[in-house]
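The other protein chains are all here in position, but one chain of the complex has been omitted.
And then subunit A:
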Amino acid sequence: MTTTLVNTGRLRWKINEVAVEGAPRVGDGHRSANRTEGCGSAAVTVEIAEAFHPYMDAAVLRLQSQHPYASFDIADHGIVVTDSAGIGDIEIRKAVLHAVYRERIYAETLSMRLALVAAVTSK
């Protein structure tokens, strides 16, 4: 079982638990990018450190738009990538980690940016 984001309307998303064919079970992956072959498409699990978990939702949305032919799903310890034909494991891992990094940087520095804009543009 793993989790996916389901669009429930205008900019609202909820997390659903669904089965992903070939996806590893939580705890299966000892490496940070672990490819498994199941009866469906090959899947890669990119383990994400706990500190980054709050940013996985946003990262998955972005990854899905950047790589529309692949599928990104949130699991307990990371992000599962399926149907990533043509993209190597190292590239997948990097793309996923960078997306999560970006979302964390954005979220944790937003107040800094807003304060800057407010200070510079206030009359």
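Keep in mind that, in the parts below, a residue touches a chain if its C-beta (ideal position, glycine included) is under 8 Å from a C-beta of that chain, and two chains touch if they have at least 3 such contacts; residues count from 1.
The criterion applied here is as follows: contacts and distances are computed from a predicted model.
This figure omits one chain of the complex; the name its UniProt record holds, of "dihydrouracil dehydrogenase (NAD(+))", "ABC transporter permease", "His-Xaa-Ser system radical SAM maturase HxsB" or "Aminomethyl transferase family protein", is "His-Xaa-Ser system radical SAM maturase HxsB".
Although one chain is not shown, part of subunit A still touches it, namely residues 49, 51-52, 62, 65-66, 94, 98, 101-102, 104-106, 109, 112-113, 115-117, 119-120.
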